[in-house]
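One chain of protein is taken out of this complex; the other chains stay put.
Take a look at subunit A:
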Amino acid sequence: MTNMKKPSFNDTMLILVFAAAILAMPLWLDPFGGNYPDLLQKFAIYGIFAIGFNILFGLTGYLSFGHAAFLGVGSYAAVWSFKLLTMNAIPAVIFGVLFAGLLAAIIGFLSLRRTGIYFSILTLAFAQMSYNLAYSVLTPITNGETGLQLARSDPRILDKLFSDGPASAGLPSTELFGETMSGYPGFYFCAVLLIIGFYISLRIFRSPFGLMLKGIKSNQNRMKYTGLNTRPYMLTAFIISGMYAGLAGSLLAVTDPLAGAERMQWTASGEVVLMTILGGAGTLVGPMLGAGLIKYFENIFSSFDDSVLQQAFSFLPDSVLEIVVPVVGLFVGSGWHLTLGLLFMIIVIFLPGGLVEGFRRIFNYFTSGGGKAETQSVEAHNQAGE
């Protein structure tokens, strides 16, 4: 809360460190086995999702349980843009953000009439409604259970206008001015949008608008008696946060042009809540950390099996190995949820401020302990940037 004392130089540093850490992910994630494009893309996309969610939950304290609806709408809008207009990623992203913003305006307008648990339940209800509609009434738009896919027969009006040669055989792939949006180029496209998203969120945190949102979280009653109409502030925060989710959804479609209704299920809404709380709600980099951690667990931990463990613990004598491997095996592979659940419980109980609070405590411990403040500060910054 001392943000007014800090010179903006620190923020410039923060954004630079953040950008460097994100863009260099293929390098420093290599030793952790996280360097493959599919996972890197997920880090960036869910980072955007969580950063946007944090603008609502972290700043205003309103806990939405329906953000997956915006993720899903973003995906559908992007795939429709590929089908009808062009395989270029930019219109897809723009439509994803716009449609998610539109839906957020409607859901927000209705849900924000209530606060606390009632608000959470209303958002959950709307998201489940969207999910069920996508399977039933809206099948012409969503293609029901099969999911919305590209087809060779799609019109793609803009692409047809500008291409002179005959259409190539097979399905076209999403692209950005000729660069195919899968693999590493796809990751870098997402990463650039993530950095822009982080910068916008930083500016909101540091703006009078952000201060007003923090005021609403702290004491909504007093806010009204300062002459402020809290409703439009809340609605704006809700729409911005929905647009981030729409951006994340459209990027999911850009990297893999397929949209299914399961993306809107309540578990997806719950996941972003976990990410934000795990990393530290209300902090700038916390949600990114949480998103990274959960996606890492989901993809890396879940792929460990007994043979990997045998290898990891091969330095142990055989008799011990026979006990250790099955026990640890409970926590990896298909049991990765168990590890995540325990980790979540530990963090909520001992570190209510999330991972960011943990780093801050370590940092404070070292700075108050000795004269190594300079080097520690750089390290803490790097950690915060991850």
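Just so we're on the same page, a contact is a pair of C-beta atoms (placed from the backbone, for glycine too) under 8 Å apart; a residue touches a chain by one contact, two chains touch by 3 or more; residues count from 1.
The criterion applied here is as follows: contacts and distances are computed from a predicted model.
The chain that is not shown carries the UniProt protein name "ATP-binding cassette domain-containing protein", picked from "ATP synthase subunit a", "proton-translocating NAD(P)(+) transhydrogenase", "RNA polymerase sigma-70 factor, ECF subfamily" or "ATP-binding cassette domain-containing protein".
Annotation: of A:184, A:209, A:297 or A:344, A:209 touches the absent chain (contact as defined above). Here the missing chain is touched by one residue of A:71, A:100, A:223 or A:261, and it is A:223.
Residue-level contact of subunit A with the missing chain is found at 1-8, 203-204, 206-212, 214-215, 218-219, 221-230, 232-233, 236.
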